[in-house]
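What you see is the complex with one protein chain gone and the rest in place.
Per-chain residue numbering starts at 1, and chain names A, B and C are given in the order in which the chains are listed.
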Amino acid sequence: MGVPMTAKLFLSDNAAPCHPRLWEAMRAVDQADSPYDGDRLSQAMDEAFSAAFGRECAALWVATGTAANCLALATMVQPHGGVVCHREAHIEMDEGGAPGFYLHGAKLLLAEGDNAKLTVDSIRAVVDPIRDDVHQVQPHAISITQASEYGCAYRPHEIAAIADCARAKGLRLHMDGARFANAAAFLDVPAGEAAGSVDALSFGVVKNGGMNAEAILFFDPALADVARYRRKRAGHLQSKGRYMAAQLLAMLEGDLWLENARAANAAAAEIAASCGDRLMRPVEANELFVRCNAAERDALRERGFAFYDWGGDAARFVTAWNSRQDDAMDLARAISGL
Amino acid sequence: MGVPMTAKLFLSDNAAPCHPRLWEAMRAVDQADSPYDGDRLSQAMDEAFSAAFGRECAALWVATGTAANCLALATMVQPHGGVVCHREAHIEMDEGGAPGFYLHGAKLLLAEGDNAKLTVDSIRAVVDPIRDDVHQVQPHAISITQASEYGCAYRPHEIAAIADCARAKGLRLHMDGARFANAAAFLDVPAGEAAGSVDALSFGVVKNGGMNAEAILFFDPALADVARYRRKRAGHLQSKGRYMAAQLLAMLEGDLWLENARAANAAAAEIAASCGDRLMRPVEANELFVRCNAAERDALRERGFAFYDWGGDAARFVTAWNSRQDDAMDLARAISGL
Amino acid sequence: MGVPMTAKLFLSDNAAPCHPRLWEAMRAVDQADSPYDGDRLSQAMDEAFSAAFGRECAALWVATGTAANCLALATMVQPHGGVVCHREAHIEMDEGGAPGFYLHGAKLLLAEGDNAKLTVDSIRAVVDPIRDDVHQVQPHAISITQASEYGCAYRPHEIAAIADCARAKGLRLHMDGARFANAAAFLDVPAGEAAGSVDALSFGVVKNGGMNAEAILFFDPALADVARYRRKRAGHLQSKGRYMAAQLLAMLEGDLWLENARAANAAAAEIAASCGDRLMRPVEANELFVRCNAAERDALRERGFAFYDWGGDAARFVTAWNSRQDDAMDLARAISGL
Partner (left out) sequence: MGVPMTAKLFLSDNAAPCHPRLWEAMRAVDQADSPYDGDRLSQAMDEAFSAAFGRECAALWVATGTAANCLALATMVQPHGGVVCHREAHIEMDEGGAPGFYLHGAKLLLAEGDNAKLTVDSIRAVVDPIRDDVHQVQPHAISITQASEYGCAYRPHEIAAIADCARAKGLRLHMDGARFANAAAFLDVPAGEAAGSVDALSFGVVKNGGMNAEAILFFDPALADVARYRRKRAGHLQSKGRYMAAQLLAMLEGDLWLENARAANAAAAEIAASCGDRLMRPVEANELFVRCNAAERDALRERGFAFYDWGGDAARFVTAWNSRQDDAMDLARAISGL
């Protein structure tokens, strides 16, 4: 068990180390303070995130992206309702059934879409045929992922169209932003535009240099009021929450979150440039899906690269805030030399 | 908001700073490693805790005591069952309904007992009248708290009697050990004796100098197998779990957990010695429940002591691993001078 | 198994036969019609119950009182909330944990009160100490039982006071009316006054001569909209619902529900008149709680009376719509002759 420390790591951004400025921020709160979210930093989060997004929001910390997504959705979806999401969304594929738990049995309604992105058409293909009767689960919300599971970014106009669709149908809109920073960095627009008018955003930090803190941003205060109770009820109200608040505020400070994401994106772009036809998806964040067969993957691994197979003749490479320029260039060369 | 930093803090051990040796341990794992619990330290936990308890166990980290308690109970109790616990147990009073969430609506069956400790008699007073029919919720488990909500320790023979009772009735036995270290230090017996033959133990660290890690120890591997799925499903499987594992292993290393608890207990004992008749409960851990009226509490606060009122003419003082000798002596003098 | 058919039955009203006029009404719908609640009679229920209660309501059929209570509460209480009810309420004591299931783990908050009736004071004794923070389960609703578990009726002014209290605290109000008919008959006021301004009423029919139908009346249409989805989701939307609608409408027709309740109440009153000091509770419906020791109970059973022991030196006798005058007089004589 464990990853060989000598490897050139492109397995996932979810295991990278914690950024030094977050360590400093955590150290700075290492004295007794009010427990739970009563400390000064936890109390400062609403203002800091509202400023960053140019829009009033309530910001709650939690330890994981799964908790962030599911707590956000639990405020929007009644137990007898459903959530429209992409067939390959994280909440459907990788959260061990957490939405079923947090939403008390509400259902995920699976939609299609290239590159794991929903469109108004793909949403309507799911929602429109649902009869408004009690025999079928009615949608209560839509969840989109920025950047998507395949590392692709929703453009502001795409989000706006989906938000309009949601409003027209009386649905709430959630954004899973586990890699929101990478999308925002790619789009090169303000945070508020990369989020659009969603009702809640899971603002990811762990994959972007954090240790163990994510933020849930609620742009409707009524949802935040429910979420505070649900967070405690889910065992996610840490008594020393200030160590999480410290991470989150340090990320916002001087736009460290964007700086980290840009570094990861740049490494990915460098590799992408050498992949040519092998690229299976546009590279718009820090993930590369690369066509290569078993022999080729073996060859790459022999040269010290660590990454995941991705079904059939494919490999996934993920860069992180700390990906070394050298390693990225090595990988680029190795792929083009296959 | 926030606690005045100049106060002499006896509010709670749940907001104390993180112990330096835990910081070191966390720093030592600050490079990429396998995510979730695949890293070297997470994988070492079973062995380390088995050694500490002299009994084979599976050890899982989670971030909070509420998650630890509720995940443990969720492996023991079916949704249509119940858990016998004390009327003032943390799971009943202070977890925001988390047992109802994690146990899918199973019921807490409330029993009496001095100093918030259950006895075989108080358990039987709840369980025996329950008819074995489908109209009444049947007990599936018992949960006891070591040390209790009033800072009192179960003696090994008391636990043994309750465990016998549980076995005789086909019930599982869980121990909430948010302050297990304080109880073990007070009892001055090996960890395994302070736990007795429970099926699972929530081994508390956050109140004893941890940052954000607790351990759930399962002495029956079948329960741990279920818990792993439930932990993920509850959003408690952190991707950088190694920072939690580091805290937990550092606590075991050189019995730091006992050292910290002894320090907190000693401070409490020092204060207790000056309380005389004012003591409302035996002081067997790091909590003092002290009779004093509003004027007396005001007087203490004016002298810089921070603590909670505890209903009527009572105050609660809690010491921590880092309580300063000076502050404890000051408080002792202040109380005896009332 | 089974009750000796020769016994004089005072066990419970929940096992009495079905009233002939309900049989007729069921027969009358014994041809194909729209399934679920699309048939003519199901569609007529709102109007019929609104007329009976002098107040606009939506009426849904379900098969059991447990389903009625829990579906009603599920529309009022979020999963992280609580319901104030009497410590001896049916939802707490006799529904096998159904509230935990239907309310997704919400909590019953137990209050005191003579004769199993809540009062404003007993409600406030539970609700007022609950801090408005996330560590404690917040009340979302109050549930009262008309007539109470001890067969006692809330007077209209008592309900009004509780309803005012509920409104002042932002809580919904539910009434379990498993024996609502008996209470209304006793109070001799219009149905609407016996219900007061509750948000929902479980209108009991099974204990009053029905076969297998109860009504949930929602006086707020928004609650009914949720309930329709929850009813289907709970497997309580029968495809041949017309047989239930027929029972319910037949009960309203010519006030059969009151006629049946008056008959049961009269039998109870007859027995009560002979009980003297033995009566442990006021007899305001169709239940008698009678002090009598084991020898006395044996003597009664030898004379052919069937009834339940009720803990200690007590017996419970329940009359029903079809209780025979002879049997009631026999029992009255037998008790006075003890």
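The criterion applied here is as follows: contacts are C-beta pairs under 8 Å (C-beta built on N, C-alpha and C of every residue); 3 or more make two chains touch, one makes a residue touch a chain.
If you're wondering where the values come from, they're calculated on a predicted model, not measured in any experiment.
S.K.: Given that one chain is not shown, which residue among A:Pro17, A:Pro35 or A:Gly96 touches it?
M.R.: Residue touching the chain left out of view: A:Gly96.
S.K.: Would you mind spotting which of A:Arg27, A:His135 or A:Arg324 touches the chain that isn't drawn?
M.R.: For the chain that is not drawn, the touching residue is A:His135.
S.K.: Which candidate, C:Met211, C:Ala314 or C:Leu338, sits in contact with the chain we can't see?
M.R.: Touching the chain that is not displayed is residue C:Met211.
S.K.: Going by the contact rule already stated, which one of C:Ala15, C:Ala51 or C:Ala222 would touch the omitted chain in the full complex?
M.R.: Of these options, the touching residue for the absent chain is C:Ala15.
S.K.: Would you write out the residues of chain C that touch the absent chain, in ascending order?
M.R.: 1-3, 5, 9, 11-12, 14-18, 23, 27, 30-35, 38-40, 43, 62-64, 66-68, 70-71, 95-98, 100-102, 206-207, 211-212, 229, 232-240, 243-244, 320, 322
S.K.: Touching the absent chain: which residues on chain A qualify?
M.R.: That gives, for chain A, the contact residues 79-80, 82, 93-97, 99-101, 103-107, 134-137.
S.K.: List the chain B residues touching the unshown chain?
M.R.: Residues 78-80, 104, 134-135, 138, 226, 228-233, 237 of chain B touch the chain absent from view.
In this section, only the chains that are shown with their structure count from here on.
S.K.: As a test of understanding: of all chains, whose mean C-alpha position lies farthest from that of chain C?
M.R.: A
S.K.: So what's the Cα centroid distance for chain A and chain C, whole Å?
M.R.: Their C-alpha centroids are separated by 50 Å.
S.K.: Between chain B and chain C, what is the gap in Å from one C-alpha centre to the other?
M.R.: 43
S.K.: Could you grab the centroid distance between chain A and chain B? Build each centroid from C-alpha atoms only and quote it in angstrom.
M.R.: Their C-alpha centroids are separated by 33 Å.
S.K.: What are the residues of chain A that contact at least two other chains?
M.R.: Expected reply: 229, 232-233, 237.
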